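All protein chains but one are shown at their positions in the complex.
Moving on, here comes chain A:
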Amino acid sequence: MSALAISQRPAISRRIARLPGWTVLVVWAAAVLLPLYILVISCFKTTAEIYDNRLGLPKSFAFDNFVNAWTRAHLGQNFVNSLIVTGGAVVLTIVVSAMAAYPLSRYRLGWNGLMLGLFLAGIMLPIRLASVELFTLMRNLDLLDSLTGLILVYSAIRIPFAVFIFANFMRVLPSELDEAARMDGAGEVRILFQIILPMVKPAVSIVAIFTAIAVWNDFFFPLIFIFDDRYKTVPLAISVFVGQFRTDWGLVFASLAISMAPILIMYCLLARQIREGVGAGGGMK
């Protein structure tokens, strides 16, 4: 990249030549940040104040809207549900996908390619179109209105991507690694979880990050599988709020802020890993 910075022109005129480009970048950054800024300041305002004072800071940082959203609108329960579903799906996806990827990438079975192909096909499959049959299946298994049901469906959807990532990372580890452990009498389960898995930590974090984002944000499957308010997840609850509390803008803004908080925190901590993960292969759907 620094190669491009080498130029014969003097520094000042080079800076001026770059001004339009910087302007374009700053304008888009503002287009991204301004709506989010308005979202944050509106959380602390009453509806009347939102109309009176559009861009200014709120008169006081009162937490009424947050308290109302959390308790009166029951967002607290939705939040806990989302945490359970996201956590459950991440753990289940990582464990079963790592187990499947280990023999597929490191044993010579004769059918590795075929099985990997079957898993990889799932990355492209439009699962939403199967939702009618999936609904019938979930009803027959008594998994409607159930967080366990959501965990199973999300894991099933994320397994293909996870197997793909784990297999790619495990394939390049030296074969002496498990051979030596096998000589020492270690079982296959121990080899996988105590030797191989710690060596592919970047794969674990890629799978965990992108599974967590996809599951936390999903709205389609709770919409068709969850009817009881007690089991609703955050995005489903938000979609109801937007219509239900249409006149109470402060409350809606506050519930949006609450629902994006975990992702925001994760993003600030892991921005570099996320950038690299996406740049490397478009890990998101």
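Assume contacts are C-beta pairs under 8 Å (C-beta built on N, C-alpha and C of every residue); 3 or more make two chains touch, one makes a residue touch a chain; residues count from 1.
By definition in this document, contacts and distances are computed from a predicted model.
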item	value
Undisplayed chain, where the name is taken from the UniProt record, one of "ABC-2 type transport system ATP-binding protein", "Holo-[acyl-carrier-protein] synthase", "Peptidoglycan-associated lipoprotein" or "Carbohydrate ABC transporter membrane protein 1 (CUT1 family)"	"Carbohydrate ABC transporter membrane protein 1 (CUT1 family)"
Selected from A:Ala73, A:Val90, A:Leu147 or A:Ile274 as touching the chain missing from the view	A:Ile274
Sole contact to the chain not displayed, among A:Arg18, A:Lys59, A:Arg171 or A:Arg190	A:Arg18
Residues of chain A (touch criterion as defined above) contacting the omitted chain	1-6, 18, 21, 24-25, 28-29, 31-33, 35-36, 38-39, 51, 54-55, 92, 95-97, 99-100, 102-104, 107-109, 115, 119, 122, 124-137, 152-153, 155-157, 159-160, 163, 188, 192, 213, 216-220, 223-224, 234-235, 238-239, 241-242, 249, 252-253, 256, 259-260, 263, 266-267, 271-272, 274-275, 278-282, 284-285
